[in-house]
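One chain of protein is taken out of this complex; the other chains stay put.
Let's look at subunit A:
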Amino acid sequence: MTRNQAETKLQTTFNLSKFYDTQWEVIERVFNGERILLIEKTGFGKSLCYQFPATQFSGTTVIFSPLIALMRDQVNKLQQLGINAKCINSNQTSEENEQIIEEAKNNKIKILYIAPERMENVEWLQAAKTMNLSMVVVDEAHCISVWGHDFRPAFRRIINLVNLLPKNFPVLATTATATKRVEEDIKKQIGKNIASYRGNLIRDNLRLWVVHVESEDEKMIWLGKNLPNLTGSGIIYTGTQVNTEIYSKWFEYLNINSTFYNGGLDSETRQRVEEGLLNNSYKCVVSTNALGMGIDKPDIRFIIHTQIPVSPIHYYQEIGRAGRDGNPSNIILFYNKKDDLALPQAFIDGGRPPIKKYQRVINVLKRERLGRNGVIKKTNIKQTQINVILSDLIEQGIVNQVIEGRRKYYEYKFNAPELNTEPFETLRTAKQTDFAKMIEYAELTSCRMKFLCDFLGDDFSTTCGVCDNDRGKRLGITITNDWQNKLTDFRESYFPVLKVESRTSKIVNGIAASYYGVSNVGQALHNSKYQNGGDFPDWLLKLTLKAFRKHYGKERFDVVLYIPPTESGDLVKNFAQKIAKVLKFPISDGLKKTRVTDSQKIFQTGLLKRDNVKNAFTFEDANDLVGKSVLLVDDIYDSGATIKEVGRYLTKLGAIKIAPLIIAKTVGGDI
C-alpha cells in the first residue's frame, strides 16, 4: 500500500487526512512485519500507528494495555468510527468477557484490548490459540522494564510471548516515557531486530515550579490559600494514602470542593472519583500516583506534588498528565529538604524484602506447592512482600506459576538456580542515583524542563522559557496566625472513619480519635502500654469523646463493651469505664476471650490476623445482647480484624448495632 492509498483509507475510516511522517514510517514497517518500539510524548498519535494497520489486516490485532480507563476510552472512540473494537478486563462481568472472546474466536473483532493479567486466564489463552491473529501491540511498554517508573510483573508473560512469536509477525511497543536505559532494555527484551523511534519529549505548555517549604503546615496553608486562585481543576499527589485523606479533609474544612483517591478505595468509589475528575466536579482530587495514568482528560490545569517523587522519570510521567490540550498548566512541587527525603528513601530501601524471606518462601515451596494465600500463611510474610518475592522467583526461573481453572499455584522448579541478588543491588544503586537527580531537580537554578528532557535522553538544546527559573519568578509562603489557627482547629476536629461495615454484620463504620502516627496520640498510647505510663491520659479521653460526638452525635447506646486485652492489662477496661461514665451508658465486662490469642501486631498479614482472632470471643450471658445497641471500645485499630470478628460474633448473639470507638487508627505498619 502506498502512502497515498493509505491516506485515502485513513480519510474514510478515521476521518483524518494525513499521517505525520513518523506515523507513516512506523505503519509501513508494521505492514512489513517488523518489530518497532515507538517513544513519543502524550498526544503524538501513537495509537493510530496500530489502529490503522489493524483495520487493514485480515485478522485481529491484540493490544496489551494495563490501563482499563484508557482501554474503555479507545474502544468507545473506535466504535464511534464503526470499527469493531472491544476490550476484555476485570471490570466487566465474566459473561461479557466470554461473549467478546467468542466473537474474537469467530474473527469478528478487529481490535481487541486486553489487560496483561489476562495472560494468566485460561479462557483467554484457549481463545488466543484459535483466533486469527494479525498483530500484537504492547502499550505502556515501559512497564516491561525494571528500570522504568512502573515495572509490572504481569508484563513478563507478554515478553515471553513476544519472544516466541515468529520473526515476521508485526509487534509494536509504545510508550511516552522511557529513558535511554529503558529504551535499550525494552529493545533487548523484545528482541528480533526491533527498531525504535524516539520523538522529542518537551512539553512547553507545562509551567514548572518548585516551592521550598519547611513543614507540612506550610504546604497545607499554601494550598489552602492559593488553590482557589489556580485556574481550572487538577490533581494533588501526596506520598501516602493517609495524606490523600488528610489533605482532602483540610480542603473540605476550607470549603474547597475536593475529594481523595487511593488504591485503598473500592473500585466503585474510584470509578466515581475518576468520572468526577473528568466532569470537572472537583477543584482538585488528592491522590496517590494511582490516579491519572490512562485518564484521557485533556484539560488538567494543574498538578501539585506535596511529596518529592523518587525519580525524575516518575515525576515526568505524573506531570505529563496535565495540559494534554496544549494549553498552559501549572506544575508545582513542594520541597521540604528536611523531612521529605525519608519517604522516597524508605521506598528505595524497602524495594526488596530481606533475602532470608526469599529463602523462607523457597523452603516452603520445596515441600509443597501452594497458592499465594498458602505461601502467606506458611511464611507469615505480608502480601505486598510475597508478591515481590514470588515475582522475583518466577523471573529468575526458581518458581513456576501453575494455573488450574481459577486457581493459581506456585511450584518450586527442579534444578532451579540459586537466588541471584545481584540484580537487586544493581537496581537499588540505580534508584539511588535517580533519586539524587530528583533532588537536583528540586534545587535546580536553570531550566527545569530541559533538565527533565536531558534525563530522559532527549536531544533538546533550548530552554522552555516558562518554568520558574527561566522566568526568574518564585512561589513563596508566609504564614499568618489566622491560617495557623485554622489549621490547628482542623486538626482537633478531624477524626478518621473506620470502614468496617459489611452486609452480614450489624457493625457500623466507627470512628477513631486520631491517626496513630500523625499526632502525639501514638506516643501517649505507647507510653501507657509498653512503658508503664499508667492509664491513658485524660486529654486522650477528651479527644475520644469529641470524636464520639462528631460521629455519633447524641445517639444513646444500651451497653458499652471493650475488647479484652492480650497484653496491656486493664488500660482499655479503665478507659472504657471512663467513657461510659461520662456518656452515662451502662458498661459490661462480659466480653471475654475463649482462648489466648497472640498479639495481632506480630502477624504480618491480614489473613493471619483474621485467623488469630477467629472464634476467639465469647460473651458471658449470651441472651443479654438480644436487641441491644453496643458501643465497642478499643485502643488501637490496625487491620480491623479484631473489631470485625467481635462485630460478627455480637451480631450472632442478636445485637442490633455495634458501633466502634477507637483511640487511634494506624497508618500501615507504624506500631
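Heads up, the rule we're going with is that a contact is a pair of C-beta atoms (placed from the backbone, for glycine too) under 8 Å apart; a residue touches a chain by one contact, two chains touch by 3 or more; residues count from 1.
The rule is short, and it goes like this: contacts and distances are computed from a predicted model.
K.L.:
Can you pick, from "DNA-processing protein DprA", "GntR family transcriptional regulator", "Multicomponent K+:H+ antiporter subunit C" or "ABC transporter permease", the UniProt protein name of the chain not displayed?
P.N.:
This omitted chain is identified in its UniProt record as "DNA-processing protein DprA".
K.L.:
From the listed residues A:A342, A:V402 or A:V626, report the one that touches the chain absent from this view.
P.N.:
Only one of A:A342, A:V402 or A:V626 touches the chain omitted from view, namely A:V402.
K.L.:
Please identify which residue in A:L48, A:I83, A:V146 or A:L165 touches the non-displayed chain.
P.N.:
A:L165
K.L.:
Considering the whole complex, which of A:L133, A:I236, A:V361 or A:M438 touches the chain not shown?
P.N.:
A:L133
K.L.:
Which residue from A:F19, A:Y412, A:F455 or A:F617 sits in contact with the chain not drawn here?
P.N.:
Only one listed residue reaches the unshown chain, and that is A:Y412.
K.L.:
Applying the definition given at the start, please give the residues of subunit A touching the unseen chain.
P.N.:
119, 125, 128-133, 157, 160-161, 163-169, 366-369, 400-404, 411-415
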